[in-house]
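Right after this comes chain A.
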Amino acid sequence: MTLLSLRNITVLRGRRVVVDDISVDVEPHEFVGLIGPNGAGKTTLMRAALGLLPYRGQTTLARMPPVARARACAWLPQAREVAWAITVADLVALGRTPWDGHDPGGAVPRALARMGLEGMALRSATALSGGEQARALIARALAQDTPLLLADEPIAGLDPAAQIRTMQIFADLAHEGRAVIASIHDLGLAARHCTRLLILSEGRLVADGPPDQVLDAALLDRVFGLRARIGRDKDGILFQALGVTR
Partner candidate 1 sequence: MSVCAKVSKHLRVAGLAFGLLTGPVLGAPERVVSINLCTDQLAMMLAAPGQLVSVSMMAQEVESSAMAIEARAWPTNSGGAEAVFLLRPDLVLAGQYSTRAAVDMLRRLGVRVVQFAPEASFQDARDNIRKMGQVLGQQAKAEEMIARFNRDLARMTAPGKRPVRAALYAANGYSAGAGTLATEIMAAAGMINIAPSAGLSAGGTLPLERLVLAQPDVVIRAARYDGTSRAEEILDHPAFRALPTDADAVTGPEWVCGTPKLVHAVAAMVHVRNKIVANQ
Partner candidate 2 sequence: MRYRALLAFLAAIVAGLMVVSLLVGPAGVGPVAGIAALVDGKGALGLVMREIRLPRALLGAMVGGALGVSGAAMQGFLRNPLAEPGLIGISSSSALGAVIALQSGFAAVSVLALPGAALAGAVVAVALILMLAGPRGPSLTLILAGVAISALAGSFTSLVLNLSPNPFAVTEIVFWMLGSLSDRSMQHVAMAAPFMAVGALLLAPLGRGLDALTLGEDAAEAMGVRLTRLRLMLVLGTAALVGSAVAVAGAIGFVGLVVPHILRPFVGARPSRLLAASALGGAAMLLSADIAVRIIAPERDLKLGVLTAIIGAPFFLHLIWRTRGQIA
């Protein structure tokens, strides 16, 4: 069962092509890392997939009615916006919006526990540190309890432990039979935790496959201008950037 199917997605900003004719299918059990340099079109591609901006082509998500889409896919925007001093528990419970607030399966407490937020459930979300707020917002997306999660730079600004923990949670979600698509700048974490990488460069999909097949010296040089050492241990790929090539 395909959770997301994109066909020939193209997005124009003015006359500039920001996303150029991208077709992708995402299945359950996949943790897809969306990587590429700044301005490669990662955010635009995800927003187009959700139908949040005008696009050409076909996307299975944007075709759904809003509530059905919200039950099929959660979206974690990059901007960490919390306008009012609501409690962390209330913030995470916003994830139940597509279900009119009902939470028969206990998704909210599960999300709080998963992100290690039980201790601060009653604290005001605007009084949290940046990293804590980011975790609370991820928990909100988890509470939406959808088969598919789209996250825009979910681990930016987190401390190293929280970054790894979050990547593990996403990998666990994929393991449970869901799918996650996350744009990630940290190639090392992406290579180690994702099951599949989509490499974007100047709006085009230049590589698509498991990390160990996709990440090679030629691609790193061409797309990122990076020189790196790539190895393996029993848990996966070890990636260390060594310098820039340009």
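Here is how the candidates were picked: all candidates are chains of the complex that A comes from, given by their letters.
One rule holds for everything that comes next: a contact is a pair of C-beta atoms (placed from the backbone, for glycine too) under 8 Å apart; a residue touches a chain by one contact, two chains touch by 3 or more; residues count from 1.
Computed from a predicted structure; not experimentally measured.
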Task = Could you work out which candidate touches chain A in the complex, given the options 1 or 2?
result = 2
Key: In the complex with candidate 2, residue positions of chain A that touch it   = 47, 50, 52, 66-67, 69-71, 73-77, 79, 81-87, 90-91, 94-95, 97-98, 100-101, 124, 137, 140, 144
